[in-house]
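The complex is shown incomplete by one protein chain, all other protein chains being positioned as in the whole.
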Amino acid sequence: MKSMARLLQPGLALVLWAVLPIGLDGQAAWAGDETGQTTSVTAPPADSIEQALLDLQSDEVAVRTKAAEVLIEKGDASLIPRLDEIRERGSRAVRITVKPVVDLLKNRANLMSTSPDFRRSAAADLASGGRMEAIPFLKQAAEQEPVWWVRYTMEESQHLLELNAPDPAVQLAAVTKLGELRSLNSVTALKALIDAATQTEATDHQKALAAAAEAAIDRIESWSAWAGALETLFRGISLSSILLIMSLGLAVVFGLMGVINMAHGELMMIGAYATFVTQQAFIAWLSPEVFDWYFPVALPVAFLSAALLGWVLEATVIRFLYGRLLETLLATWGVSLILMQAARVYFGDLTAVIAPQALRGGAQVMVGVYLPYNRIFIIILSILCVLGIYFLLFRSNLGIRVRAVTQNRNMSACLGIPTRKVDSYTFAFASGLAGIAGWALTMVGNVDPGLGQNYIVDSFMVVVTGGVGKLAGTIWASLGIGGLNKLIEPVTGAVYGKVFILLGVILFLQWRPQGLFAAKGRSADA
Amino acid sequence: MTDGNLILHCEHVTVDYDGFKALNNCNFSVHYNELRVVIGPNGAGKTTLLDVICGKTKPASGTVLFGHGINLVGMNAEDITKLGVGRKFQAPSIYSNLSVWQNLDLSVKRASKGVFATLMGRSSPAERERISEVLETIGLTQYAHDRAGSLSHGQKQWLEIGMVILQEPSLLLVDEPVAGMSDKETEQTGQLLTRLSEKQAIVVIEHDMDFVRQIARIVTVLAEGTVICEGTVEQVQADDHVREIYLGRAKVAY
Partner (left out) sequence: MPEPVVSHQDSRETVSFYVLGFLFLVVLPLLNVVPSEESWLHVSDFRLNQFGKFLAFAILALGLDLIWGYCGVLSMGQGVFFGLGAYCMGMYLALQIGKESVYGSELPDFMVWTQVKELPLFWYPFKSFWGGFVGALLVPVLFATIFGFLAFRSRIKGVYFAIITQALAYAAWLVFNRNETRLGGTNGLTDFKQLLGFRLSDPSTQRGLYLLTVLALGAAYLFCRWIVASRAGKVLIAIRDSESRVTFSGYTPWMYKLFVFVVAAGLAGLSGMLYVPQVGIITPAQIGVLPSLEVVIWVAVGGRGTLIGAILGAVAVNYGRSVLTNYFPEAWPFILGGLFVVVVTLFPDGLVGMLRKMHARKKTPTPVIKAEGRTAA
């Protein structure tokens, strides 16, 4: 097999000469450095704390507990190294006492961190730590907090802790407050309160709490149903946009040129690898500060490399097969096999691209609804692509020519339109679209030789369901298939979800054999 | 249904292609054993009319009554064929990878054209006789065992006519049969159609006015999806409205 690889190396090397020195096996070595959370440290009052630190190592439970309380009250994050030291040396009992102190001090310090994510997770940790001492800090932090979502978590944590407060009035207020906050995290605790009230010796206070908890749970659950529906909707739209962005190129080629391009998935793969190679080039040659720029730079690279390959494919194979749909389908399938195996031999099995900072994480738009930035990015990109294609086809000179050739090849030729050129440009353009799709897909998945195959069957379903030659058909079909997929997935599981989608498409074609938007007319089928 | 002698009676037929009315409230009737020629400018809806009759296109509204009051609208093309409507297409539509004989053999009218009947069926001597006769008629006897795809354009046209004849339709729809034929071939085709019309009704679409004059008794003029005039060739040619359509707004020009 070595000989085979050696045979291939020169050809691929020619294409990728620029990137050869990069060393493709290395993942980006320096995953984006987490901006640290340094906390301002003030010197603690010495004596009582020193005493507490000593007491902490006492053999007596009472002394240790007292010392822990003192430390929590007066200490701060600067003590953590010393506490860690004590923990390491101490007995098991000592370790158990020290741990919550360390956690609490750490989290308390992090409540003041510069990073909202750290502040938020600190607040959440404090709630799960269960120490009432944290309540005032949470309250204080919440008052200063600028980010609503972090503030929300702080308040939620505060009220969760208050559920265990000794004062019944505070407890009751906390329950109501959690209901108002629609806190999904509190449901378990609230249910425990209801359970407690069902016991025979339950006090009146417990019963009152249970009643309040039930009301709170009702509020939370109806809210979460909405939030769940919204998230499903978003996931559906997100999948739809992925399908759409992949199907657009297919639909352009199928609709305008009557060619089914089975290698479309592999052209996407090319786009994805182009992105990967651009990233590696940035790592090898440019400073880390500009690393994030690799992604925008990769866009034209992905588009052009896929378009170039598409152009070559059209010139060498497809042009001989126009009008013979099934033959084109088979030949392009062969091309896809070759491309896939070439990627496997050259790049190996699995690589991944690191998302630029701006596309990491997501937006918490409301309680229970979290929208990852990379998904939003793809949705926007798919809309842009649709608009781009629309303008290109219906508002530009090239578009008019393309449509003219589609409708009447011979007449167009007579009018002096270079039909051969139009064919090859259209195909290259559609291939470039596949490259863009591959570029975008690196943000939601790995880059591997099978990348194209993962979605390609679905995108064929989209094209078939949408019908030939109408952009609107492709859009509606991807919305329908993507949405339906996410809708039935929770019920049937992913596998049977796909099976049901296939069944759905077949039944749909019973009703509309030519797809959603079939072109009607006298030459519809000759 | 005013006339019992009508084999075909189309009433208020409308075909809508995305807003373009290929046929617009069209009324059209043919008698038994009549040879009718339909003419009209491009896009007048001539081919669409035949498509509607033979079940290729579903009209948006209207009825197509055939024989003794059978409504063809909504029926399958193959069922309409079995009722006795034969269709010859504008571009020759034959099976190019079968021999001429096989082309004809498949077209012979038979009791059943289902899968199993066809699997088991063999041609009877009578059927073979019929096929030979038709081969003689369309002048392709010497090509009987050649691949149909290797025939010339005119021969393909005749082969298709032969195939339709073997279906023994009571109504024959013929779309531009002489396109691409030489003068001699055209004349022979005309004689053939005239002979056939002794036994069956025929509707012919044609542009070639010489050919129309050769075969036509009654001519129907179609424009913008409706029948605008019907009569003998002379009557039609004398009609102002027809002239206007064919020659543009003649009055303005003068």
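All chains are identified by letter, namely A and B, in their written order; residue positions are counted from 1 within each chain.
Quick note on the criterion: a contact is a pair of C-beta atoms (placed from the backbone, for glycine too) under 8 Å apart; a residue touches a chain by one contact, two chains touch by 3 or more.
Given the structure is predicted, the values throughout are model-derived calculations rather than measurements.
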item	value
Contact with the hidden chain (one of A:R82, A:K99 or A:K498)	A:K498
Omitted-chain contact residue, chosen from B:L23, B:L135 or B:I161	B:L135
Option from B:F66, B:W101 or B:F211 whose C-beta touches the chain left out	B:W101
Per the touch definition above, residue among B:N27, B:T118 or B:S182 touching the missing chain	B:T118
Touching the absent chain when the full complex is considered, from B:A77, B:A179 or B:I228	B:A77
Missing-partner contacts on chain A, residue numbers	1, 3-5, 254, 258, 260, 317, 320-327, 329-331, 333-338, 340-342, 344-345, 453, 457, 460-461, 463-464, 468, 495-496, 498-499, 502, 505-507, 509-511, 513, 523, 525-526
Contact footprint on chain B, counting only the chain that is left out	54, 56, 76-78, 81-82, 86-87, 89, 93-99, 101-103, 105-107, 109, 113-115, 118-123, 128, 131-132, 135, 141, 144-145, 147, 149, 160, 163, 167
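To be clear about the criterion, only the chains that are shown with their structure count from here on.
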item	value
Euclidean distance of C-alpha centroids - chain A vs chain B, Å	61
